[in-house]
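Written below as structure tokens is the structure these notes are about.
Excluded from the complex is one protein chain; the other protein chains are retained at their positions.
Showing chain A:
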Amino acid sequence: MKLKQLLKLILINITQNKMRTFLTTLGVIVGTATIFLVVAIGKGGEAQINEQYSKLNVGTIIVMAAPRGRVVDPLTKKDAQLFLASENITRAFPVLRGNGDINYDNYSTSGNYMAIQPEFQVSNNLIVEQGRELEEEDENKKNKCAVIGAELANTLTDGNPSEIVGHSISINSRKFEVVGIYKAVGDSGSGMSYDDSVFIPYSVGERFLLGTRANPTINVQATSIDTVQLAIEDITAILNETHRAGGAEQFRILDAGSRLVAAQESARSMSMLLLAVAIVVLIVSGIGIMNVMFVTVKERTREIGTLKAIGAKKREILGQFLIEAVVISLVGGVLGVIVGFVAVPLLKYFELPALPSISGILLGLVFSVITGVFFGFYPAWKAAEFNPIDALRYE
């Protein structure tokens, strides 16, 4: 029999049993939709990571206190200067972070502040929108001035940021004069948005806000991406030399490149986990298909006998039932992709980045077809192997 006629015959059987076909496809729908979404989430996550890290210079190295470790003698401004002696390092500057109450004109909010040296603005692409940036002179003279992020400026002024420049705000009850506002930069990738922070000169932060509790991180810029490892070795050597009490062990040295790799890896393992879930769903739904196909073959045993009596070959019977299973699973696959597309905006609503892709559609459909072939084969093979007379006599 020609494939076209075989397909017609199969469609007649499938369409006359729409409800069963639909119920059979349910599992495949869920499985395929899951695979589609796994790929979409994977792609979305990857895109998000790449976007975040595109803002981060890959030559950036961050030296900070090891998490949960006891720091015997913290990093200092002086360490940053020592790092600069390395030929592999072009920039090194300390940064202090903290949070507290920020007040402006009777409006109060709690927020982040960062004490930075002017170079920080260069390496983090912070550009002023209004007023001026923090300058060397502010650092040297310990000027109590501040530049604030776009978002924070908006919040403090209730949507009228320009008015704040030239006025004073207070951070933990210390007064600072606002000299400028940065342009919005979006998420920094470090979990803390610059747009929501206020920036003050390092020396001022050290002296007035954090005092002896100051425990800075040091941002280091390697001369190039190739010298990052050398720079890390130099930093380790210097820390071992200058912090004899605790050594370099009490600090953590991170470079942006390896953080990017780590983030990508965790996104990938998340995808793998979801993929495993999807495959389990498909296996379960495949077993469902197998069950239904067994019932179908059983119900149509006499019909199979008749077909054999009028000349159907084994492979034609096998083909008919196998293709029937594949068509059912493919219908489920297509519906699953559609369900997946519908679910994407839903995921976005829950702030899961999802990016539909051709490869997601194909992977979903391929898996649904594989499910149909794999689980449809045995019942179809059974049908093909019937001996005509036994099939005809079957009650």
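Going forward, contacts are C-beta pairs under 8 Å (C-beta built on N, C-alpha and C of every residue); 3 or more make two chains touch, one makes a residue touch a chain; residues count from 1.
By our rule, contacts and distances are computed from a predicted model.
When the listed names "Nitrite reductase small subunit NirD", "Putative ABC transport system ATP-binding protein", "Two component, sigma54 specific, transcriptional regulator, Fis family" or "Succinate dehydrogenase iron-sulfur subunit" are checked against UniProt, the chain not shown comes out as "Putative ABC transport system ATP-binding protein". Of the listed residues A:49, A:134 or A:312, the one in contact with the hidden chain in the full complex is A:312.
Here the missing chain is touched by one residue of A:13, A:123, A:203 or A:258, and it is A:13. Listed here are the chain A residues that touch the chain not shown: 1-2, 4-5, 9, 12-13, 16, 302-303, 305-314, 316, 387-389, 392.
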